[in-house]
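Note that this complex is displayed minus one protein chain, with the remaining chains in position.
Chain IDs A and B follow the sequence of writing; residue 1 opens each chain.
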Amino acid sequence: MSLQEHYRSQARELLAAGAVKMVVGYAEGTTPERRRPVFITEPEECSRLVLDARCRTNLAGYLLREGLLSDGREIAVYLSTEGVRTINILAAESQLSSAQVRILGFEIDRDEVKAMEGKRAADFSEAILAHKERRKKQAPDELAAKLEAMNAAERFTFWQGEFSRCIKCYACRQACPMCWCRRCVVDNNQPQWVNTSSHTLGNLEWNLVRAFHLAGRCVECGNCGRACPVDIPLHLLNRKMTGEVLEAFDHYPGMDEHQEPALASFRKDDPETFIL
Amino acid sequence: MSEPFEPKIVAFVCTYCTYAGADLAGTSRLKYPSNVRIVRLPCTGRISPMFILKALQKGADGVLVSGCHPGDCHFDHGNYHARRRWTVFNSLLQFAGVPEERVRFSWISAAEGRKFAELISEITEDIRRIGPFEQYHALIAETGSPAPL
Partner (left out) sequence: MARIGVFVCHCGENIAGRVDCSKVVLALENHPGVSVATEYKYFCSDPGQEAIKKAVREENLTGVIVAACSPRMHEATFRKACAAAGLNPYLCEIANIREQCSWVHENPDEATRKAIEITRSLVEKVKRNSELHPIEVPVTKRALVIGGGIAGIQAALDIANAGGEVVLVEREASLGGHMAQLSETFPTLDCSQCIMTPRMVEASQHPNIRLLTYSEVEKVEGFIGNFRVRVRLKARYVDPAACTGCGDCMQKCPQKKIPSEFDCGLGKRTAISTPFAQAVPNKPVIDSRYCTYFKNGKCKVCEKVCQTNAINFEMEDEFLDLEIGAIVVATGFQVQDTALYGEYGYGRYADVVTGLQFERLASASGPTAGKVQRPSDGAEPKTVVFIQCAGSRDPAKGVPYCSKICCMYTAKHAMLYAHKNHEAESRIFYMDIRAAGKGYDEFTRRAAEEDNAGYIRGRVSKLWEENGRLVVRGADTLLGRPVEVQADMVVLATAMVPQPDARELAKKLGIGCDDYGFFSEAHMKLRPVETATAGIFLAGACQSPKDIPDSVAQASAAASKVLSLFSRERLEREPVIARNNEATCSGCWGCVLACPFNAIEKKDLTDRSGNVLRRVASVNAGLCQGCGTCVTFCRSNSIDLAGFSEKQLFAEVMGL
């Protein structure tokens, strides 16, 4: 049985038995290459569930829709390792209880989709640890390497070009499973720390603040980059932050649900080579 | 002939250490360039990265962020939290193309009046050398209007 079929039947059983009230998964999209999230509550609808290498979206963020988990019942959700890490972070930040999240785990390896064993976020700790080790050794991608090789002025010009295209649609925020503040800092106008106008300065400020707020929290799922209508390589900023907290504080976001946030904790011997 | 370039520098400091260090530089009558404007905060823990962005928006060519040495924080560990934020934000700014000479971080205790005076001189000199932050100024100009007070 393919993994798609296997998970369809699992989803069906879970719904039929009343173990979960909903399954959040993937369905066919508007074009053959696209997959879109689907929210299934009836066992007979489970045949709509799709699972293949095109299922890239991190679905964890949907669990935070106001009131969805407030009845204490469980929801099953298709999650990759990034998704499971998201659950851990959301649990660590008290946004949900991991006991309410029944995981249908999968991993995409090139064009193949593989099962990941486990039901609860805590069952995936080995896989997450392996990801951390891999991430430590991972070289920057081509564009990131190119940027690192530039001087400051060139980098500034690069980002100026990218951010000049930003239209402040906040799709990146909407798509990000970590952007769950009841009120985003940009929506606070007393004082207005981030310029709301969509000029390059305001766009730069917005994107820097977003990257800072995600430092030590971003799981690099890529939702923001895929959502950006003008194709700004947002992942570069987030990857830079993830690399920094990993190197400086040995912090890999979402290891488990008790992990303290990188920016609300400290060690007395944290590195400080840049401080005069 | 145009006037020689005088940079605008904004310093965000904690009141217990660096602000007191700056006062000591004054009582010791040490001399340093007048380019720096000091914003006093209760603790480095209160210094938000937003302050740095706003200083740049107001046309600062350089920013200094400074507080108590590790272990000396009046609030026990505000500066340890600050250090983590600085590590991350410093790396982010550099990745975004803000030259590292423009945003500096330091520990200056209440006894280090001399270090304060010397550091301000050094930073001012560095920024005089690299010139105004024209790339950022161009973005400010593009906004069309000065930010509201």
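Methods note: a residue touches a chain if its C-beta (ideal position, glycine included) is under 8 Å from a C-beta of that chain, and two chains touch if they have at least 3 such contacts.
Computed from a predicted model, the values in this text were never measured in an experiment.
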Discussion item. Could you pull out which residues of subunit B are in touch with the chain that's been left out?
Written reply: 8, 10, 15, 19-20, 22-23, 25-27, 29-34, 37-43, 45-48, 51, 54-55, 58, 60, 74-78, 81-82, 85, 117, 147-149
Worksheet entry | Residues from subunit A at the interface with the omitted partner, ascending | 93-95, 180-185, 188, 190-193, 213, 260-261, 263-265, 268
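The rule we apply is simple: only the chains that are shown with their structure count from here on.
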Worksheet item: What is the distance, in whole Å, between the centres of subunit A and subunit B, each centre taken as the mean of its C-alpha atoms?
Response: 34
Worksheet entry | Interfacial residue positions of subunit B with respect to subunit A in the complex | 49-50, 53-54, 57, 70-71, 77, 80-81, 83-100, 104-107, 119, 135, 139-140, 142-144, 147
Discussion item. For the complex, give me every residue of subunit A touching subunit B.
Written reply: 147, 150, 152-160, 193-195, 197, 199-202, 204-205, 208-209, 211-212, 215-216, 236-237, 240-241, 244-245, 248-249, 262-268, 270-272, 274-276
